[in-house]
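Every protein chain of the complex appears in place save one, which is left out.
Letters A, B and C name the chains as they come in the text, with residue numbers starting at 1 for each one.
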Amino acid sequence: MSSKVIKGGTIVTADLSYPADVKIEDGVIVEIGKDLSGDEVLDATGCYVMPGGIDPHTHLEMPFMGTYSTDDFESGTRAGLAGGTTMVVDFCLPNPNQSLLEALQMWDNKTAKASADYSFHMAITWWGEQIFDEMAEVVDRGITSFKHFMAYKGSLMVDDDEMFSSFQRCADLGALPLVHAENGDVVAQMTAKLLAEGNNGPEGHAYSRPPEVEGEATNRAIMIADMAGVPLYVVHVSCEQSHEAIRRARAKGMRVFGEPLIQHLVLDESEYFNPDWDYAARRVMSPPFRNKLHQDSLWSGLASGSLQVVATDHCAFTTEQKRNGIGNFAKIPNGTGGLEDRMPLLWTKGVKTGRLTPNEFVAVTSTNIAKILNCYPKKGAILVGADADIVVWDPKRKKTISAKSQQSIIDYNVFEGFEVEGLPRYVLTRGDVAIVEDKVDAKPGHGQFVAREPKGAVNRALSTWKEITAPRKVQRSGIPATGV
Amino acid sequence: MSSKVIKGGTIVTADLSYPADVKIEDGVIVEIGKDLSGDEVLDATGCYVMPGGIDPHTHLEMPFMGTYSTDDFESGTRAGLAGGTTMVVDFCLPNPNQSLLEALQMWDNKTAKASADYSFHMAITWWGEQIFDEMAEVVDRGITSFKHFMAYKGSLMVDDDEMFSSFQRCADLGALPLVHAENGDVVAQMTAKLLAEGNNGPEGHAYSRPPEVEGEATNRAIMIADMAGVPLYVVHVSCEQSHEAIRRARAKGMRVFGEPLIQHLVLDESEYFNPDWDYAARRVMSPPFRNKLHQDSLWSGLASGSLQVVATDHCAFTTEQKRNGIGNFAKIPNGTGGLEDRMPLLWTKGVKTGRLTPNEFVAVTSTNIAKILNCYPKKGAILVGADADIVVWDPKRKKTISAKSQQSIIDYNVFEGFEVEGLPRYVLTRGDVAIVEDKVDAKPGHGQFVAREPKGAVNRALSTWKEITAPRKVQRSGIPATGV
Amino acid sequence: MSSKVIKGGTIVTADLSYPADVKIEDGVIVEIGKDLSGDEVLDATGCYVMPGGIDPHTHLEMPFMGTYSTDDFESGTRAGLAGGTTMVVDFCLPNPNQSLLEALQMWDNKTAKASADYSFHMAITWWGEQIFDEMAEVVDRGITSFKHFMAYKGSLMVDDDEMFSSFQRCADLGALPLVHAENGDVVAQMTAKLLAEGNNGPEGHAYSRPPEVEGEATNRAIMIADMAGVPLYVVHVSCEQSHEAIRRARAKGMRVFGEPLIQHLVLDESEYFNPDWDYAARRVMSPPFRNKLHQDSLWSGLASGSLQVVATDHCAFTTEQKRNGIGNFAKIPNGTGGLEDRMPLLWTKGVKTGRLTPNEFVAVTSTNIAKILNCYPKKGAILVGADADIVVWDPKRKKTISAKSQQSIIDYNVFEGFEVEGLPRYVLTRGDVAIVEDKVDAKPGHGQFVAREPKGAVNRALSTWKEITAPRKVQRSGIPATGV
Partner (left out) sequence: MSSKVIKGGTIVTADLSYPADVKIEDGVIVEIGKDLSGDEVLDATGCYVMPGGIDPHTHLEMPFMGTYSTDDFESGTRAGLAGGTTMVVDFCLPNPNQSLLEALQMWDNKTAKASADYSFHMAITWWGEQIFDEMAEVVDRGITSFKHFMAYKGSLMVDDDEMFSSFQRCADLGALPLVHAENGDVVAQMTAKLLAEGNNGPEGHAYSRPPEVEGEATNRAIMIADMAGVPLYVVHVSCEQSHEAIRRARAKGMRVFGEPLIQHLVLDESEYFNPDWDYAARRVMSPPFRNKLHQDSLWSGLASGSLQVVATDHCAFTTEQKRNGIGNFAKIPNGTGGLEDRMPLLWTKGVKTGRLTPNEFVAVTSTNIAKILNCYPKKGAILVGADADIVVWDPKRKKTISAKSQQSIIDYNVFEGFEVEGLPRYVLTRGDVAIVEDKVDAKPGHGQFVAREPKGAVNRALSTWKEITAPRKVQRSGIPATGV
């Protein structure tokens, strides 16, 4: 059996930084130490050897109005690898009344050409006894996180009643509920009002879902999770209002996690005011970009631990697809890219500025989500026994981000022109070298599904606490006692 | 024309305290000053002469499961007068699909025997074009506040979509939306769960609607009002979570008012743990009583102005009616009394302890709500031209609260045994002396409807601000400009 | 005796707006009503008749490094009148070891040419038995508010020990402590560091005292007041940090007031980055101007009542005087003007935009501070018996603010070029017409000292509450009981 050694680098994990070599066999780390040798040597001199990134929020080949988001598991995982991301977690989205298992089959079919490992979150888009039952089966298949859309009224959205039912079921199964937190009723009405007033450009999308609308939904989801006795993960936290709700919950000991996107960390609302319709429309996503105050809030959250994960919500539509919404912003497909750019941008804007330590970088791009999703230390770790999903990070390598040179197959990049310093020298997926600097050697079909166990430590602890503090019946000596 | 003079007292208003006499003719204050004389003299020596109390939250003769809350406008307004309250605002509750105007007629019919003045809030219990249209007519009739129930699923509850529609309509009409803020979906599910677990006693009622459930709904209503561009009034704020949401909104300049009840200020959750079922059931109301932490929060809010009004939610059911819920707390009619006790209790627990100044006492029992509901200074003022709704308050008079001696016609009092110091010597309703210490001389039929104007100063200011900050369409040179 | 009538206007008070005429005799309001007549008629058609403004924070003819702030009681009160302000409260600043009474005499001497009424705050700049004793005498003379500087190390600054002593004394006397809240130790060190680094321009002044430094001191003063059991008034609240500390205190029921300045509401930190040294230096004051986030916070505080008063800290130094600090920002005399501009600017930026109602405008420019300083309703009111300090406000009058046309005798105006809409038509000081539109007829010597009573309602209430909740000694049966 052939072995590889990553030599001469500094291992950087979520915990600590130290110089050591890493030896790999059969896709797994077999030794960490000084002066290791192996059949093949990857030179990491001057580099950081870090766990490959995990992007827990992608929509590859996502169905939309009869077409699909353009990046699929082939181009998407390749783009991820090019930027140091070695695993994605995609969302399986059943249609109303569709079986979860049937949907899962459809999603599974899309992954044949994945060149990096992947897992799924299952969306709960409707409710009924069938869903209740199938959730257990989904968990058995290693999918232990369930997404809930509080927006997209008329399609994906569930109401509080359905959310509470599903959250309770998650509590029982030891699974983790996720929410897209925006008040869908209000968004729908504000959208209609804006369109009626002639406010139909891409900026209208941003106007239709201000920070208060997101903060409200986050707050509501937190309460429902608290009542159901289950942890909660809030995807794409974009604003102080939502972050504040999360901090407030955590200050009470509630188990709530928050995920900002790289887009919200570095882009702001002024993007929508660009006089070029295409420029603005390409940046339409939900939640929309916010202002600097919100960006500062998100960065602080990553440093202080009230937010834990940086993701992308990669859901790439071409300009052609975006133009579907000319004259009506509500018809612009929601989504941007970022899989290739997340890690270099976060390093450049976060680590180089001192907003984050290198260890915190690893935590928020990889390790934290591996723990939250209960696939640590198989993923997210540089430890003996862990999958050799590794990025050898060269802090001196630079480039200017451009659609021309990207792996994503869409025709633009919302980070066009950003200069980044800090890029992969090598990226390994289960020991295979997929990236050598600019050379991309992703292998379609190499990617495997990552099954995850339910009932992680946080779920178990919370269940114990909720049981101990559960309401107790008052013993009465006669009912009623008075005057009877 | 005969005149009355209240002599020798100290006038206490929301603004200031000063010694002066008050002269009354034709039900109206005609002079304030030193050494006034008139046909009849009421001796106010040693007393405070204050605006009569206004209780903006009562449910007199409210229909419930084929019967009615026991105190009607006759006994209710009499109880109010006995405690210094000279005006009530009751809730008109249309049935689903019922015309607002028809419901108003029904409620108007109940008031024939009112012995003090009254007004109405109109509840929005369903939505449609008819409601949209009738709201304007209701406003024309002097009813400018609209109540929304976020709880009571299956009967009074409206959803976010309906609330947003109604709030927008309020914004247009210059009216004030009110909310009962509890998440009805979650309450319903938690109720079902508790009952299924055998937790069917009155304490289950409290368990089914913890503070987080109220805080969430308050937060949501605030966001919806902000998006609709209208002020908001939150009834029966019972807990820190709800108060915190209000403070957070106010810290952003939002126009939100909060109303704690005298019950939540002085009673706590331990009441539900009483081994006597009747004792506990009589205290069932929504929101339920909370613990000391929440009480402290409410008191602080009154002192600092983040909460503005103390009400009662007087909705009195007899023990007999309460027993409807034996074996199922969800069937215990919700409501307690308080009309007679609000002012003496608030004085005793608030002013005598130094938590509130006498001026703040007047503000929160009378003047603030008169301003919020836009009937100031006809009501809530000791000013020339104001209605002579006056309480001459003797800070030395004491009593022990007891059902035996109360005006309410129910068979118990949730404040039984509380000692109060500070009671009315005289209470005047539009110049008529209805109360002389323990002597009650309320005159059924004396009470009149108080019509109110829409578009108060706060509504107008907020509309201006929302207009100035409204989303602006981006001018584009060609759509799309890029590559076309 | 001659009478005046203000006819045809709308009276606007902190409470309400209503059309009525106002009749004045002997400097006092004698009648309010419809169709009044008198010897002289002032036409208020289309105007608001409001209480004259009170500026509770001025430094007229303040000693500074051997010279004095340029505007004295003559030009200062005239400027005030020109802008609708009919009373100022100035700070008496004893030297270290100087008697309070001696300092008071010096300050009293400055007021001979005041053309509007005035009062004083007394500063506590050192501590000792003499100060302790003299405070009582100062209160007896009608000065019931004591200022404490937490900055200006080496001159005015007092430490926590001195503050606590003085605050306790205030509690006993029923007086109100005021604080200039910036951490003087930190400011001094940061100033030294900036200068050492060559950062000696006016912008260095702002760098040396960031919002955190102010917020800290505010928080500290609040704690000390809470421990001493006395209300607190924080002057020139300029930032969210300080405002947040105040809100946090108020949320706990503490009695804390906050005063933003008109400068901080409308000017921001970018002023210091002007390439013209003079331009920047003229704007040097403490605290310095902040950014938009802080401005929004202050505006919200005024609307929601967590901040109560808008002042100016008028302390006008000429460009010549400002140039004392060329090469060393620490030597630029601190202070700007604003007496003439406060009310027109606040109306324009506050009322016309809908951020404040007209009633709130009156509250924050006049009535609230009159209540806080316990000279209401002599001042701050349109009530029979109140001093006829009245501004007849024409909401249609416009001007562009300019040093060329101002009353202040300094050579610039920090609001130069601001367009205001809303200006006085008439200003009356105790019944004398001092201003008729652009015509200024201030009468030096007309102004009188306003004495104030201690032990206002808030002081009394707080003392009661602190007494009730005071620590109680534990009764022990033997000391020690164990093993003895």
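Throughout what follows, a residue touches a chain if its C-beta (ideal position, glycine included) is under 8 Å from a C-beta of that chain, and two chains touch if they have at least 3 such contacts.
Since we're looking at a predicted model, the values are computed, not measured.
Peer 1: Need the list of shown chains touched by the one chain that isn't shown.
Peer 2: If we consider the entire complex, the absent chain touches A, C.
Peer 1: For the chain that's not shown, point to the residue among A:A303, A:A330 or A:A451 touching it.
Peer 2: Considering the complete complex, A:A303 is the one touching the chain left out.
Peer 1: Of the residues C:V213, C:V237 or C:L345, which one touches the chain left out of the display?
Peer 2: C:V213
Peer 1: Out of C:P96, C:P275 or C:G417, which residue would touch the omitted chain in the full complex?
Peer 2: C:P275
Peer 1: For chain A, which residues reach the chain that was dropped from this view?
Peer 2: The missing chain touches chain A at positions 15-17, 32, 247, 250-255, 296-297, 299-301, 303-306, 351-360, 371, 376-377, 384, 457-458, 460-468.
Peer 1: By the contact criterion defined above, which parts of chain C meet the unshown chain? Give residue numbers in ascending order.
Peer 2: That gives, for chain C, the contact residues 159-161, 164-165, 168, 183, 185-186, 188-190, 194, 198-199, 201, 203-204, 207, 210, 212-213, 215-216, 219-220, 223-224, 226-227, 244, 272-281, 319, 323, 326-327, 471, 473-483.
Just so we're on the same page, only the chains that are shown with their structure count from here on.
Peer 1: Relative to chain B, which chain's C-alpha centre is the most remote?
Peer 2: Here the answer is chain A, farthest from chain B.
Peer 1: If you average the Cα atoms of chain A and of chain B to get two centres, how far apart are those centres in Å?
Peer 2: That gives a centre separation of 46 Å.
Peer 1: As a quick test, compute the distance in whole Å between the mean CA positions of chain A and chain C.
Peer 2: 51
Peer 1: Would you pick out the residues of chain C that each touch at least 2 other chains?
Peer 2: Within chain C, no residue touches at least two other chains.
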